[in-house]
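Here's a slice of the assembly, chains where they normally sit.
Every chain is named by a letter (A and B) in the order it is written, and numbering of its residues begins at 1.
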Amino acid sequence: ERKQEARKPFVRLVEVNEVSTDPKPWGVNFPLQYESYLRTADTERTTYGGNHSMSPSKLKEFPWLKRLYAGYAFSIEYREARGHAYMLGDQEVTKRVTEVQQAGACLHCHAAIAPTYRRVGLEKMGKDASEETLGESFDQEAVIAGFKALSQMKYEEVHAELTKTPDGVVKAAEGDPHLGDAHPVSCVDCHDPETMSIRVTRPGFILGIAKLAESDDPVPHLPSIQKWRDSKSKTPYDPNVDATRQEMRSFVCGQCHVEYYCANKMTLTFPWSNGLKVEDLEKEWEETTFPDTEDGKSGGEFYDYVHKETGTPVFKAQHPEFELWSQGIHARAGVSCSDCHMPYERQGATKVSSHWVRSPMLNINKACQTCHHVSEDELKARVDTIQGRTQALMARAASAMTDMLDAIVLAQKAGASEEDLKPIRELQRKAMWRLDYISSENSKGFHADQEAARILGESIDYSRQAQAAAYRLGGSPKPEEGDVAVSQAD
Amino acid sequence: MPKDTSHTPESEAAGHSGEDNAGVNGVDSGEEVSLSKPRFSKGMLALALVVGMFAGLGTFTFGYGKGASYMSNNPQTCVNCHAMQGHMDSWQQSSHHHVAVCNDCHLPHHPIGKWITKADNGFFHSLAFTLGNYKDPIQIKPRNKRVTQSTCVSCHQDFVHSMLPAETGQDMQQCVHCHSSVGHARR
């Protein structure tokens, strides 16, 4: 590929460096990007997405979620996502944090945390961690060391660590433990302060994508990974070195918009060692065992929570946008997250990336019409069709899931043995994982429409198989209780 | 109403200002210089020119295709080959038919690269057309893709400044990734 000559270095009015987690000084240098970045605090909603002053509760919108998550923190509070400006605040106040003890890994994706990882890493390594050193370079090794050290600590402890790291703005007296504020995702998370090129900073992603590169999952949408594989390189795949700029325009988002494990039994993990498809992720969780406990006991098989109604250990899927996008036609066609969620905007004599990251349906003109030369209404209708089909199948999968739970509970009441229940529990786990996967993904199927429908189809299959099997174990409601009714969800 | 496909004054102006900009700016007209300088010695250049022009001239096609006019800026010369008719039509419906003719996009804006491309393409055009063994629909080759990309950048340098690589050696996005119908209306 042809290499372009670099752009002229920008005029830097204010110095920023690797500790500058406060976006204000960056905003002086790049007022256009900063202005739009600030708008992520704005509120506007589409049918299925967009911002809102107080994000609506997903548990209210989809009451079956309470049964899906029974026994897990998500059943207490779970809301629609909203703008990046809210990410830290929303996490701090969610009942999932205030009523349940969470791990420090939660902050990996909700705060501008890299400098804190670096500081703690350097301290662990017995090195200098002064503001000056911290600001000098990214130091990936130290960042990863700090990440590992903080992941399994308590949420509150790690949150406190954030404010012990300088943020480039707060001027604290020597000895004052508060050296900086905690910030939601900020310029330094995605940009090299020296060159302004985009980069990834999150250890979870760096480790995860390297695992993916080691696998043999076909990645037609990520050509640099194929190139790395073909080169038979000995050094791990490093997105900051190996990826194309267009890939980086998705990778910056893939740092957070992904499925993960993040509780206190292991370091935060992105399950990509078998590939990016729903089965590949499931396989990694199935093959994972928790590390031995300190007293040498085996950690046992991986699970996220024990489903309360049925006692089955299951997996929790979180916002797999990056993974689902990877299965879609846009990814294949080289269309990145930023193309749709941060489209270019004309600003006077130049064009800039909109840093108002939001639903593209609020910005169809810039987000879609550069590529699709049809009317806004038509594009809206196309998206509605896709999302409508997904929603209908999701409702269907949800009622299959609740029927299954009813049947399993009854079978247990009827005295089914653990041995008999074993295959049913496996079906249940598969069914719930798939339903959760698509209902937690935030595009309502748009990112990969056929794939989303396929996954829901499988979920239905597993739920109904489990239901039928439970009926054989006495899980069938008595004919009096309810008749065979066509359960049809839409 | 059939469009006048001859080289309009506006398009001439736009085309030339594009080229001039590249030179005057002193920004080395994008990458053309950095590419062509090391790759083509003077000798090779002469050779390419000779091979390109005479191999073309010697064929029946060059006459049939009004080969001599290939060197002009008139889009009409391209449609001397019916193989180019579709591209002519889609160019006429494109947003750029007022501001750029074929050569504005398909020839490098750098004075040397321009002649190499002309000779090179002239040769392969004639050859392909004579043998008739080209792909239909015609598919642009990577080298010519780089040419179109460089001409977009050459005309729009200031506007897309922030899209240029932050550091030399890094890549940048293809303009047609998003603006696929600028030169040729599609869909």
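Rule of thumb we're sticking to: contacts are C-beta pairs under 8 Å (C-beta built on N, C-alpha and C of every residue); 3 or more make two chains touch, one makes a residue touch a chain.
Just so you know, these numbers come straight off a predicted model, no measurement behind them.
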item	value
Stoichiometric formula of the complex, labels as displayed	A x2, B x1
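Just so it is clear, only the chains that are shown with their structure count from here on.
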item	value
Whole-Å gap between the CA centroids of subunit A and subunit B	44
Sites on subunit B touched by subunit A in the complex	27-28, 30-31, 34-35, 146, 149-150, 153, 158-173, 177-181, 187
Subunit B contact footprint on subunit A (complex, rising order)	1-8, 192, 195-197, 244-246, 334-335, 339, 344, 349-353, 370-371, 373
